[in-house]
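For this view, one protein chain was removed and the others were kept in their places.
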Amino acid sequence: MSTFGSAFRVTTYGESHCKSVGCIIDGVPPGLALTEADIQVQLTRRRPGQSKLTTPRNELDQVTIQSGCELGYTLGTPICLTVPNQDHRPHDYSETDLYPRPSHADYTYMQKYGIKASSGGGRSSARETIGRVAAGAVAEKYLAEVHGVEIVAFVTGVGAIQVADADLQALLATVTREIVDATDVRCPDARAAPAMHEEIVRCSAEKNSTGGIVTCVIRNAPAGLGEPCFDKLEARLAHAMMSIPATKGFEIGSGFAGTCMRGSEHNDAFEADGLGGLRTRSNHSGGVQGGISNGQDIYFRVAFKPPATISQDQATATYAGEGGVLAARGRHDPCVVPRAVPIVEAMAALVIMDTVLQQNARTATRQLLRPVPDDLKAIKPF
Amino acid sequence: MSTFGSAFRVTTYGESHCKSVGCIIDGVPPGLALTEADIQVQLTRRRPGQSKLTTPRNELDQVTIQSGCELGYTLGTPICLTVPNQDHRPHDYSETDLYPRPSHADYTYMQKYGIKASSGGGRSSARETIGRVAAGAVAEKYLAEVHGVEIVAFVTGVGAIQVADADLQALLATVTREIVDATDVRCPDARAAPAMHEEIVRCSAEKNSTGGIVTCVIRNAPAGLGEPCFDKLEARLAHAMMSIPATKGFEIGSGFAGTCMRGSEHNDAFEADGLGGLRTRSNHSGGVQGGISNGQDIYFRVAFKPPATISQDQATATYAGEGGVLAARGRHDPCVVPRAVPIVEAMAALVIMDTVLQQNARTATRQLLRPVPDDLKAIKPF
Amino acid sequence: MSTFGSAFRVTTYGESHCKSVGCIIDGVPPGLALTEADIQVQLTRRRPGQSKLTTPRNELDQVTIQSGCELGYTLGTPICLTVPNQDHRPHDYSETDLYPRPSHADYTYMQKYGIKASSGGGRSSARETIGRVAAGAVAEKYLAEVHGVEIVAFVTGVGAIQVADADLQALLATVTREIVDATDVRCPDARAAPAMHEEIVRCSAEKNSTGGIVTCVIRNAPAGLGEPCFDKLEARLAHAMMSIPATKGFEIGSGFAGTCMRGSEHNDAFEADGLGGLRTRSNHSGGVQGGISNGQDIYFRVAFKPPATISQDQATATYAGEGGVLAARGRHDPCVVPRAVPIVEAMAALVIMDTVLQQNARTATRQLLRPVPDDLKAIKPF
Partner (left out) sequence: MSTFGSAFRVTTYGESHCKSVGCIIDGVPPGLALTEADIQVQLTRRRPGQSKLTTPRNELDQVTIQSGCELGYTLGTPICLTVPNQDHRPHDYSETDLYPRPSHADYTYMQKYGIKASSGGGRSSARETIGRVAAGAVAEKYLAEVHGVEIVAFVTGVGAIQVADADLQALLATVTREIVDATDVRCPDARAAPAMHEEIVRCSAEKNSTGGIVTCVIRNAPAGLGEPCFDKLEARLAHAMMSIPATKGFEIGSGFAGTCMRGSEHNDAFEADGLGGLRTRSNHSGGVQGGISNGQDIYFRVAFKPPATISQDQATATYAGEGGVLAARGRHDPCVVPRAVPIVEAMAALVIMDTVLQQNARTATRQLLRPVPDDLKAIKPF
């Protein structure tokens, strides 16, 4: 449904043409310094109209904290965040509403609900993601302050233009949001970025659209996150990412390419980390082993399909099953991945924050117990 | 945690060396004909030792229905399923327990719980999946009887040996479990299967392991499944699949390859289905649009890494951070994908069954309302 | 936390001095006719300042539907409802803030959160109930239209003034909201109402407060509601009612008095209902047997303690443990039960709606199965 998370729980609302969109966040730690500015920065990064590559609509997307904060601090009570819609009148019915748009959600929403939002796909609208981004910013504020967590997503593929694998590992260690935002395609790779830009311009000229790939790295997440067996960290991340509109794939660490490796090559051997703990010498696991974070960088890739809305006519059928042509209307975003970057970051933050709370519950509860005797080496090896 | 699903809810238990493994299933529809034989068939498919390619351990894995059924029918109350472990004594501590096994869950379980199962990874053991497979068989029994749902998973990659894309689409429409089980690698492609067999034999001879890919198709799932916005059908499926041990990636429909397509090519145009409804002419969407099933075949791919346990020594470090060599012990499964097939099917069945119940609640509740007036075309287009 | 319900799920937000209060409702059936007027009527009944007996503050409490509806119909997507707070500036600290108010939530909120809302008890404020009442009105709209459900709560006790048991059974069958609202104490018993009024006036004159009892009847709820074993209908109702601020007790049907009855007297024998089904000749069960509704009237009582805020000085201690006197401030509501009436109704509606959705899922799913053979009389007796 429209709720995500267990201990840090976000419920979103809103479609394209209602009065506002937003969310309620429950489970926010009390005493966190938080203002609207902390949230606005990511909403602004998500906003369309920031470059020539994205839809030129001017949505201001100003967030208001309705509850849960006083004097700049969270109270621990639910935080409601709202962002007004600029155009909140329901659409009138028009001729083009005869057709469910191909690969859009019009048809399936009708199948599911027996009714549709006047604007078409209802909650499948990109505006639905505003609540996610706003909530993610709150999670991120905590994670950065307490754990120094850094979450950076960036574009690594636009159509066939992709960042080379060899370049990716270095990027994972060093990339920042500033570097990402330096190009309008949000690709920090100097070779790929201009080619991506051109590819998007080309798509736009062709009145067509293209897919792309967003890669995300989470640095400094504590070890121990993720709940076996169904709520493994990678399962939670996959759920989160595949709930973003237009996603078609998710891979963590070595991903699909890892299926071609031998175990001896894929295994991440341990070594002392110089701080009394262990680290791995390689990181094909992507920071997760047995569904639990191991303290290394968590990184994953998300595939986005080409946007279904294109500026050219399409031969298809009406709701009633009659063949015809759905005429193109207006200008459309030819590639969503640059704007998807803060959405991927937000969903990552929501997953990490929820698992941090879950693990803190376990650790705090366990540490009050008498220790297990040291001689039970089979279950307490050191 | 160890519970999956909302309306059809499965909770599993058990690790390698406890007395039994199994699950409780809550929300099973009452009046479903169900016997242990219905469940045993998939447990037997999951069992190791079925061919020369898998671990020769002989686990019988006989399931018992503890509750929730009488006279061959479900009562609607929780069904507890148990499978005894053959060896349920905790291990003694041995020298090799000094080392957390590379890319296994030993280290992260210690980080998470501060204690470990004597056998190492505890719930990360492959035996944990028995509860999933048993529960999936119950879900599948309902789906097959009522909706004619067919769920068939099969191997499409072993290391670099992969089924060609061109051959895949035909397989999706026609493959059956009988065809899948005809080869020990569970690959229905006549060209790829022998090569896969040889690749696994080669890995075994090299005392190494290899990864692989499982593809799954769900035929005849009703339209309307999946709950926007966070519980989109593909998000639920991704969650389910990425919770299976050793998975590294998930893609639905066109997946990562779809990122390189143009929108005009990727869009699935509609046409009349001859039954008063619509179908799509292509199926790049993989049966899901806007997070909701559209009645077409749902298909997806799952990446499995090479098993971390290999029959060769590995240079790594002890829990205490001292470098050393973890000696190989025993024989191990060089490739898990043939045995993963029924696990993928089970998780798919659990997702579909849960979403069917959720959608049935909505539909049954909605249909009791007075209809929305037909003249409100903007929200009721036909 | 701040979410209630499973299939019909309400999340509320807001405290006394934030910008607004309200809720998000997820799981609303699509196609339900719904306008703000449907919701406003119960919010207005909840509002203080309606008679001489309640706080004379003038809160307008105008609700806005932010999302989930178009052209007067629900879309099936989340409905966000907001009600602005008139005074949304955080309070300044004042001398009286030194003291946690006795039997209020100030002290426990500090224990729980380590921080407090400037107004004191934060979410324990009566304004928190606005979100509940708004959501309950949506649930009730559906239940009334489809099942003819009638939910009527009324005051049956103010201090020692109580409606006689003999009069209660007749009231349960006939009482309406119009009758309830005919007196300012919201007691439909002609003998008790004036005495209750006088008791509240007396309390007010004494600068004191009094407790009371609200009784609620739910008529026409379908049989089959409630989920064994932990989510029995009476357990869900008890949870709902005891989550209302200031409640101290709940009883259903015969309640505590029933503990003094013999089984032969308490048992509700069956008889034909003239419609092909069964009804019970008596209703000591309160409409629920084995945790499941049986189609008879569901009725229960809720105890409310005297409000903790009184208009007289109180000897107590500061947060720092120093004894002192907390001075009275302002005028206060001497008895909450008249205003609690719509809150009790709302929580009842939320429980019934959620259980209706859960049961509809089961029934719709079950009815698609082949019938259990008639000769299995032990499990299918007729």
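In this document, chain identifiers A, B and C correspond to the written order of the chains, with residue numbering beginning at 1 in each.
Going forward, a contact is a pair of C-beta atoms (placed from the backbone, for glycine too) under 8 Å apart; a residue touches a chain by one contact, two chains touch by 3 or more.
Since the structure is predicted, the reported quantities are computational estimates derived from the model, not experimental observations.
J.: Which is it among A:Val146, A:Ala160 or A:Ala190 that touches the chain not included here?
T.: A:Val146
J.: Using the touch definition up top, pick the residue from C:Ala37, C:Ala166, C:Ala205 or C:Ala320 that touches the left-out chain.
T.: The single option touching the absent chain is C:Ala320.
J.: For subunit A, enumerate the residues touching the unshown chain of the complex.
T.: Those residues of subunit A that touch the unshown chain are 6-7, 27, 29-33, 70-71, 73, 75-77, 142, 145-147, 228, 356-358, 360-366, 368-372, 376, 378-379.
J.: I need the residue numbers on subunit B that touch the omitted chain, in ascending order.
T.: 1-3, 9, 11-15, 17-22, 24, 26-27, 30-31, 64-71, 73, 75-80, 82, 90, 112-118, 122-123
The rule is short, and it goes like this: only the chains that are shown with their structure count from here on.
J.: Per-chain C-alpha centres versus the global one: which chain is nearest?
T.: Central chain is A.
J.: In whole angstrom, what separates the CA-based centres of subunit B and subunit C?
T.: Centres of subunit B and subunit C (C-alpha means) sit 43 Å apart.
J.: Between subunit A and subunit B, tell me the centre distance in angstrom, where each centre is the average of that chain's C-alpha atoms.
T.: 24
J.: Which integer distance in Å separates the CA centroid of subunit A from that of subunit C?
T.: 38
J.: Would you pick out the residues of subunit C that each touch at least 2 other chains?
T.: In subunit C, residues 27, 30-31, 70-71, 73, 75-77 touch at least two other chains, as defined above.
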